[in-house]
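Only one structure is covered here, and it is reproduced in the block below.
In this view, the complex is presented without one of its protein chains, the others remaining in place.
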Amino acid sequence: MSGDFHDTVSGDLGLRIEEPPIFEQDSPGALGVDWPETEAGADRLGGLARSGAIGLPSLAEPTVVRHYTRLSQKNYGIDTGLFPLGSCTMKHNPRLNERVARLPGFADIHPLQPESTVQGALALCRELQRWLTVLTGMPGVALTPGAGAHGELCGMMAIRAALDAGGAANADRKRVLVPDSAHGTNPATAAALGFEVVSIPEDGRGRVDPGRFEALAGEGGVAAVMLTNPNTCGVFENDIRRIADAVHEAGGYFYCDGANFNAIVGRVRPGDLGVDAMHINLHKTFSTPHGGGGPGSGPVVFSEALAPFAPVPRIVGEDGALRLEEANGQAFGRMKAFHGQMGMFVRALAYMMSHGADGLRQVSGDAVLNANYLLRKLEDVYSAPFAHAGPAMHEALFDDRALKDTGVSTLDIAKAMIDEGLHPMTVYFPLVVHGAMLVEPTETETRASLDRFVAIMRGLAERAHDGAPLTEAPFHAPRRRLDETQAARKPVLRWRGAGE
Amino acid sequence: MSGDFHDTVSGDLGLRIEEPPIFEQDSPGALGVDWPETEAGADRLGGLARSGAIGLPSLAEPTVVRHYTRLSQKNYGIDTGLFPLGSCTMKHNPRLNERVARLPGFADIHPLQPESTVQGALALCRELQRWLTVLTGMPGVALTPGAGAHGELCGMMAIRAALDAGGAANADRKRVLVPDSAHGTNPATAAALGFEVVSIPEDGRGRVDPGRFEALAGEGGVAAVMLTNPNTCGVFENDIRRIADAVHEAGGYFYCDGANFNAIVGRVRPGDLGVDAMHINLHKTFSTPHGGGGPGSGPVVFSEALAPFAPVPRIVGEDGALRLEEANGQAFGRMKAFHGQMGMFVRALAYMMSHGADGLRQVSGDAVLNANYLLRKLEDVYSAPFAHAGPAMHEALFDDRALKDTGVSTLDIAKAMIDEGLHPMTVYFPLVVHGAMLVEPTETETRASLDRFVAIMRGLAERAHDGAPLTEAPFHAPRRRLDETQAARKPVLRWRGAGE
Amino acid sequence: MRYLPITDADRSGMLQAIGAPSVEALFADVPEGALLAEPVDLPRHAGEFEVERRLSRLAARNRAAGAGPFFCGAGSYRHHIPAAVDYLIQRGEFLTSYTPYQPEIAQGTLQYLFEFQTQVCLLTGMEVANASMYDGATAAAEAVTMANRVTRRSKAVVSGNLHPHYRDTAATLARFQGFALEAGPPMPAGGEDLASRIDDETSCVVVQYPDLFGNISDFSALAEAAHAKGALLVVVVTEIVALGALRPPGEMGADIVAAEGQSLGNAMGFGGPHLGLFAARTRHMRQMPGRLCGETVDADGRRGYVLTLATREQHIRRERATSNICTNSGLCSLAFTIHLTLLGETGLKRLAALNHAGAVSLADRLGARVVTPAFFNEFTVRLAGDAAGAVEQLAGEGILAGVPVSRLHPGAGLDDLLLVAVTETTDEEDLAALAEALS
Partner (left out) sequence: MRYLPITDADRSGMLQAIGAPSVEALFADVPEGALLAEPVDLPRHAGEFEVERRLSRLAARNRAAGAGPFFCGAGSYRHHIPAAVDYLIQRGEFLTSYTPYQPEIAQGTLQYLFEFQTQVCLLTGMEVANASMYDGATAAAEAVTMANRVTRRSKAVVSGNLHPHYRDTAATLARFQGFALEAGPPMPAGGEDLASRIDDETSCVVVQYPDLFGNISDFSALAEAAHAKGALLVVVVTEIVALGALRPPGEMGADIVAAEGQSLGNAMGFGGPHLGLFAARTRHMRQMPGRLCGETVDADGRRGYVLTLATREQHIRRERATSNICTNSGLCSLAFTIHLTLLGETGLKRLAALNHAGAVSLADRLGARVVTPAFFNEFTVRLAGDAAGAVEQLAGEGILAGVPVSRLHPGAGLDDLLLVAVTETTDEEDLAALAEALS
């Protein structure tokens, strides 16, 4: 017997139960579904029938349900607690939306059914477009992109197409100005389309310096600026109109990364600020669930100038006789096999209808209030680089200067938060801030939850200064810190056999 | 800072998060649903409008979802792991059954709709009756009882009614013979109906001694025997036919507690053994979920002799013109507001159809095999009082004799199992065995799961002998042992205010 | 078969391990001839798709309430259930757990039961509530037997306006337990004199609030009359949403409240599973049936919950138990609790107000044909002819117009009466359709 009574025979600890991969639970002969065997008959597979085993394990349904239940229990979700992941808008995901997305009239229809049999689906897409149009003040909407980054591709392709349509002289327009603080998808998108990424340094206020921007734009060859607003430093680009004017003057377009639209929805229309294209992460602002990494949906709204270049398919015609336009001379092309993330459209529209114009306004107000509340309640213990530069928007940005002499890093704080029953905030992003901690509480937290967060964060700061072993945290999660170096050095990307 | 780094600021531990009652999360003004305010108008409440506050707390939906999610995370279910609760048949609960029970054609219909509008529902009830009839070999089925104990009431009322119908001489028949090993509901039911409970002692083989029984039955005034078979000692009453004959000879009826029907379903028909009435816990044998204590469903099958006395409502007529008979001269009465646990009927029928006659036979075979396997694998370390008396049925019964000198009790083993990621077996039942441990693995466990159980149980026995502090277990559950004495001495049965 | 994980290989290995020649050999104790050699005469196993298809076809042969205007009540009500409720109750940790006899790993169930008991107390105005009964009717029957125990008397005086199925459920128990149950005739417009029927033998008076016909009355005087004779007042509620708008029975002197809780969180489901609520006074706590959840502390001093006062129950007290109930309506009480938590103080009041406003609106349209002077969301209408016939005919036209009184009181000369219920799911068009259909 082990001397430590915390130890168990099984290695499991109460409701914390270890669960090996399905491949280690293979029980040949077990079935998890009951499809009948087919009567032997001549096949018409042209000699290409699979021979031999695929190698899939066999498990009965009870084993499978238990397996994935147990896996789920090793996860933290919004339903578990505060999930203040900056730039990700981890807000409440209403169950109503799951229910309506599963209505057979939405879930059990085929993308290529006759249009006459899907008028309700097309009308739903139209209605979603209407809400997005009114909320952004921008007339065009492309629904197809699969997520935010895909929306960026869509927007930047439209810009390229518009430039190309503007004449051969535009062929040289390859420069895309991107702030250093931008999300990685922005430069990756621009580069993927053959643009040259020109970085705009942060101005000390967490923003783009308009003078500096005008200078950069003036250097010629500008295709576009890609700007996130509210930006990833958690503040509003107050010179956004000057920036828009400058890029337009330079002959380029203004792409806005709409990841942070939650801070302004119902209060500010990007169309009023000179934006030409912006993706909207329905999985952020409009609460379609993140699902452990996806699926998302990234519709793009367009200005008059860019709308003609939107990709196919497009929804055209009148209610009751709506059609999908699959080819259009000006359209820059196609993004995806079908018409977009319909399941997410249903959820997002249900979310919008539930809130209404009044509720959406409250969304942004409360999201911003909550972030400012956290900023003010914590700025004395965690350094806040831009706290001086005006109110925060829906995120509170801290850095690790205040922890300097403790030996405790941003990462350690994040891991210690895990022990406290919190999900960590976004860390080390934006890159312009050393040891960044980007906290986005969202509007769906109670004040009590925010106060609890404050108390924990203050307590952790104190412990950091007191020399607590936060560098070893977490202690209480399903796993201690994982060895990412080993994972990358000798990648094991699939199961190979038991007992490695 | 606390010296113990296992300690956290919040008191929460990773994914183990404390969650106060809703009443301590009251946030006046918060809404969890959006019903509009009604326009003021004259009410017709006759002056009985409620004045003042009800006292319900106000929480928004995100808070509520998180609250009940967290509560669920403090629970152990079949989906979590092995749940070997003897006499309870904690088998896999298929999700298909949840899905079909929610079809609007079943869930969204009213018990008093015109019969012409519920022909499918009535046909489903009929179909369930057919399955139960064929499986039990008994011609009558009363569907209304709400659970097993309610079924007992139903069966015993039918017996009383039949006796009464048999003439005034039967008025004195008040004795109901009940083995000591019976579940508490058996004597409670008999007593509730004015019967006198006569106990039948266990015979050393975990069974009723037929000679002894005949003697008891011969003493006159016998109304019925209530026998569980397979019985709660986990064995089959091999003299069941003699017992049936004896009670019939004595002018009484044979009530069988069908809680353990899972051991014989598809293989043995109680009707072939002389049973006159038996309840079937759909929430055991036919896998409708236990739901943390209910709802269940306890249909009763009847022999020819008792069938006429079944309660109303009854389903009569032909398919397509089925009717509910709400009054019948011979019926002993009514059990419940409406026609029974329809939601459970749908689930149970889905379960039966899924298994079919072949699958149900496999159910009992595997359930019995699994129990015998555990019995043989553990009988050397846990004493098994009836292991000598023939094969076990679907339960393996142990007692605490083998732990005698360790200071560790059955309860301690149960609590130590919690630490190991297992749910404990049924403990201290049946009462005829000191420190009983009644283990029912069910047929939906894998062999690997059984082997893991064996390894843990053997390990715990070893630790008990090695002096491990099992008397203090559990250490790793959401709570340590709870003070039941305090709970009963000063009952606090409702929330009264924060921070007691 | 997809639910059965033991493979042929497992089976033979395990048989070998235990030294048994076959699975059949394990059934050696079954008497000669009773062990079936072959599967019974029922269909063979079927895949999920097939089972779902067959059951969906049966479901399609029923007219779902959501398919058109719907006005049935009389003990089962159609309310909107928030999507979060149905998600949460399906979480395996709730759905697939057992009665919380091992409290260390059942705090989830226990805490919601504690919340549930508190909510039931608040709604009913009572002091203590149990963790549920099968349904309102069985709760009412248990209330009567509890009153018998408390008073050591054996005669219950029952209102003629109690739901007849409730009355019959109690009467059935009365027949076998040997107590008297005196029920008056139905009085659709109310005005029953129950006080005069109470005597020194009376254990309780049982009334319904709102009653079968929708009437609501103040029972304070009745309570006093009962108490004066040493009897208890049992108040039955079949539409619990009513208590969001009405004075709670506890304020009127009720000693026991037995209610149907289906309206919150639970579908009508053709009548079951429903949810019996049971609340009483602290002084009678130890005579209550059913489970009780109580607060306590664990070995580390942390607050926690357990089932308590189990010495009342069958598994401890056996033939001396207060009731034989074991399995109750656990998951239905969870649904109730979550729904009511979502509603909260304001939500419940608004919901009740909406229900009442809808009913008033319908009553206004129907004018003098409404028999019930004061009501919550259900009332009685007098038709020109046979109500059952009218309902059947309207069903053919897609309107489920309500419950004819003759369905519950056949042969009582009330065949022209129709019970109509209005909830928040009834819209303006529905109201117009029924008013039109009945005119």
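Read from first to last, the chains carry the letters A, B and C; within each, the first residue is number 1.
Simple rule for what comes next: a residue touches a chain if its C-beta (ideal position, glycine included) is under 8 Å from a C-beta of that chain, and two chains touch if they have at least 3 such contacts.
Fair warning: this is a prediction, and the values are worked out from it, not measured in the lab.
Here is the thing to keep in mind: the chain we left out touches A, B, C in the whole complex. Within the set A:His248, A:His423 or A:Arg458, the residue that contacts the chain not displayed is A:His423. Among A:His283, A:Arg314 or A:Arg463, only A:His283 touches the chain left out of the display.
Although one chain is not drawn, its touching partners on subunit C can still be listed: residues 2, 48-49, 52, 80, 82-83, 87, 90-91, 342, 424-425. One chain of the complex is left out; on subunit B, the residues touching it are 14-15, 27-36, 59-63, 65, 69, 94-96, 98-99.
In this section, only the chains that are shown with their structure count from here on.
Greatest centre-to-centre distance from subunit B is found for A, with centres as Cα means. Centre-to-centre spacing of subunit A and subunit C amounts to 45 Å, using the average Cα coordinate of each chain. Averaged C-alpha coordinates give centres for subunit B and subunit C that are 19 Å from one another. Among the residues of subunit B, those touching two or more other chains are numbered 30, 61, 65, 69, 73-74, 76, 78-80, 91-92, 94, 354, 418, 444-447, 472, 474, 477-478.
Residues of subunit C in contact with at least two other chains: 1-5, 10, 45-48, 82, 84, 86-87, 92, 105.
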